[in-house]
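Here the complex is missing a single protein chain, while all its other protein chains stay put.
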Amino acid sequence: MNAVTGPLESALAELLERFHAAEAVALGRAISLVENERPGFEDFLHEVLRVGPSAARIGFTGPPGAGKSSLLSVVATIWRTRNEQLGVVAVDPTSPYSGGALLGDRIRMSDLATDPGIFIRSMATRGSLGGLATTTKEVIDLMDAFGFDRVLVETVGVGQTQIEITAAADTVIVVLVPESGDAIQAMKAGLMEIADIFVVNKADRPGADRLVKDLRQGLHLRVGTVLESEPVYHGLDLDRIRRKESGEEFKGPGWSPPVLSTVAQSGEGVEHLMDMIEAHRSWLEESGELEERRRARGKVRIQDVVDRELRRTAWHSDALLAVLDQGLDRIQKGKDTPYSVAWDIVNRLLR
Amino acid sequence: MSTIEKEASGSSELLVLLREQEAELSELRERLSRWEQSYAQAQERDSLFSTVSGREIKPLYTPLDRSASQYQDALGFPGEYPFTRGPYSTMYRTRLWTKRQFAGFGTAKETNERYKYLLKQGQTGLSVAFDFPTLMGFDSDHPRSLGEVGVCGVAISSLHDMERLFEGIPLNEVSVSMTINGPAIILFCFYVAAAEKQGVSPRVLRGTVQNDILKEYQAQHAWIFPPEPAIRCIVDMFEWCSENTPNYNPISISGYHIREAGATASQELAFTLRNGFEYVERAIARGLDVDSFSPHLSFFFDVHNDFFEEIAKFRAARRIWARMMREKYQAKNPESWRLRTHAQTAGVTLTAQQPENNIVRVAYQAMAAALGGTQSLHTNSMDETLALPTEKSVRIALRTQQVLAFESGVTNTIDPLAGSYFLEALTDELERDALAIFEEIDCLGGVVPAIEEGWFQREISMSAMLQQREVEAGDRVVVGVNRFTEGSEEDEIETLRIDPVIEESQVAQMADLRAHRDPEAVERRLRELQESSRTGENLVPRILECARVYCTLYEIRRAMEDVFDSYKEPVFF
Partner (left out) sequence: MLNIDQKIRVLVAKPGLDGHDRGAKVIASALRDAGFEVIYTGLHQTPEMIVNAAVQEDVHVVAMSILSGAHMTLFPKVRELLDGAGANRILLTGGGIIPVEDIEALESQGVGRLFGPGTPTTEVIDYIQNWFVGQDTF
């Protein structure tokens, strides 16, 4: 596989053309190309990403059973009534035993199943552990480039760290339910750091008010004195945030995550959630945070590609594989260690 | 000294008797343990020795397996609390079960002809099978109905169709069972209005409407509204029927579909009864007297392959229902304690391979239903895995019941297997299983929260998967499918075809209906219905008004749906 330079192979060139013509089939196929990392996928992404990002990328994360897909489906439905074009990526876990996956998130969105203004894609994690699939970020890029106003992402809900979503979305919504444990659990799971907006869903159930209160308190601590030495996620200015941690409304130049209550089934609280998503968007744009986040994403992407290319170059090279094999022999005989062999390979790679 | 001994100490004779019994028991225990040791030496056949529900069965049952409870407590007499031995005191000695074969296809006119034929043959009750559009509340001319009109049952989109369905059939004489759930309240009103047109008062109507929405969410999935408004409609019917139709059963609480979807016998038993109690609780919460509606609650169970487990299931169901209704729900009228049930042989056990074998399966299942004391029975036809049954295969299914009733001798005595160590142990076990499942459901917050969490659906799928695995691994023998398959390919039998013209003619009828009714009345009645849906008043009179002015099924559904919303399937993998 060559670096991103040359012209696309004809099949991909045709796909690109249809992609630019906004054919849904072409987007579907392009996502497979990227998801399966088939030959040429980086060239394709290079062509597609010539237009910069423009879509609002919104992530929904949280423990299993919190109602992420229900909530996503409710807000998507409302955005559709406002004629916004939507891309949705729903990630479900791959079974570690069989390598297969059952992807059932579309069921929730069956009301939108024939709406041409929304494109829903299910992805299996395929062994990735951060709550997204390895290529979900690229798939979001594709959807952005395809021209959607918003790209919504739902992470897996299997209690793994959901940290990946912060690198994929501009606005991260952490969805909890009264049953999903107390605020301490949320803190332990690292959710305080990643949330731009907290939602306590199924808020008509017992324990909801308590969870809302505890979360607010937890956030108060977070931006208050106890953790002052530690920057909050995205490196916000603590002094500015400290002024307004208690309220739900955004006022100042900082952003402190509001804690909202919703009942996705009845739609209660959903309008308010959408207002806060808008408010967060405005803040991102006005504060310059959006540019920073995009820049941070760019950096990670470059690093990822370099990592991937180095890995590929190393392990697809017969010469280096031979070095590895010989190294193993020498380790067996006690003449080398894994470290000396690794250094040998790195040195050859860099040459 | 035990309490019994203390009580008995006044009478030394009794004490001697007790000691003798104890000695006998300990001898029995000893002999059993010796027998078990010698049995342990034996080489068992390579077989599962468990029921299709996965229940382990011991090689031998003895008096030691009997529950401690006394005969009178646990079994009693037929027709008496707790009804383990049968809901009626004389059972099949005075009246055999009703042979009720479910039928319906095509248009109302065609099905009407079939019903008249059946009545001429001496059948006294009818059982209406509706097509899928009707079951889901769609008119025949709705785009979603395409390809399904009249295919698996009869298409009924308005009072007009219902009138034609029963044209020339006196509804004051014939008992009618209707299998419909999501839009049950609407079809029921069409039925009542059709009777009115014949000059028949609701008071004399006899029959049953399935109307069991909880099992739809759990298993069969023909729903329209979310649980709360759907349950409200059912309680509306309980209320209206208890005042207006004293001879009509406004519900048939059904385990059949739960079992067919993959549940085990214990799950079928527990989910069904728990659903029944849910309706009871909702009606009581509405302010209805438990004895005003409970005598009209009827049941419908599956009869699966495992002969003894199925018989035990029917007996356990009656005992649990009676005890709970009397003790927990404080019903005073014995009619409220009495569980009466319809049964159907298990469609899911039929195989497409060597279809004639199905006749044998159905016969064994039917016998289990009779030994379990069912009040009515539908026997499946051998070709139902291939298509709708032909007339010949329906006749064989009916003959199967007649051979059972008149030749086998199982109807000569009441509850003939009572006292079998094995059967009584199984009955007790199933009861214990059910009570444990009730507790689990309560822990989840009750039936509706468990539905919303997808709990029932998950439990059922899991059981279905385990059963499939047993079959595919060859551990569970299915004759003609994974063993004894020689000849499976050759057996082709004739199947029934439905004429696609039916859909066109039904669509044309609808256009005609819409053109010839009073549009103002239609609109007004629908508006009133919608208003009542909001306020919470009983909907039966409102829907009856709509029916009378020929509002269609889908129009009525839509009017309610605007207020009630529609149900969304929970995700549950």
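Residue numbering begins at 1 within each chain, and the chains themselves are lettered A and B in the order written.
Here, a residue touches a chain if its C-beta (ideal position, glycine included) is under 8 Å from a C-beta of that chain, and two chains touch if they have at least 3 such contacts.
None of the values given here were measured: they were computed from a predicted structure.
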Touch criterion as defined above, residue of B:Val52, B:Ala222, B:Val235 or B:Val303 at the omitted chain: B:Ala222
Hidden partner chain, touching residue among B:Leu75, B:Leu135 or B:Ala322: B:Leu135
Contacting the left-out chain in the complete assembly, out of B:Ala74, B:Ala312, B:Ala343 or B:Leu386: B:Leu386
Among B:Gly147, B:Pro170, B:Gly419 or B:Gly487, residue touching the chain not depicted: B:Gly147
Absent chain, residues of chain B that touch it: 132-133, 135-136, 138, 143-148, 151-152, 216, 220-223, 260-262, 348, 350-353, 384-388, 461, 464-465, 468, 471-472, 478, 481-482, 492, 495, 497-498, 500, 569, 571, 573
Touch residues of chain A, complete complex, unshown partner: 23-25, 27-29, 31-33, 36, 38-39, 94-95, 97-104, 106-107, 110, 113-114, 119-122, 124, 126
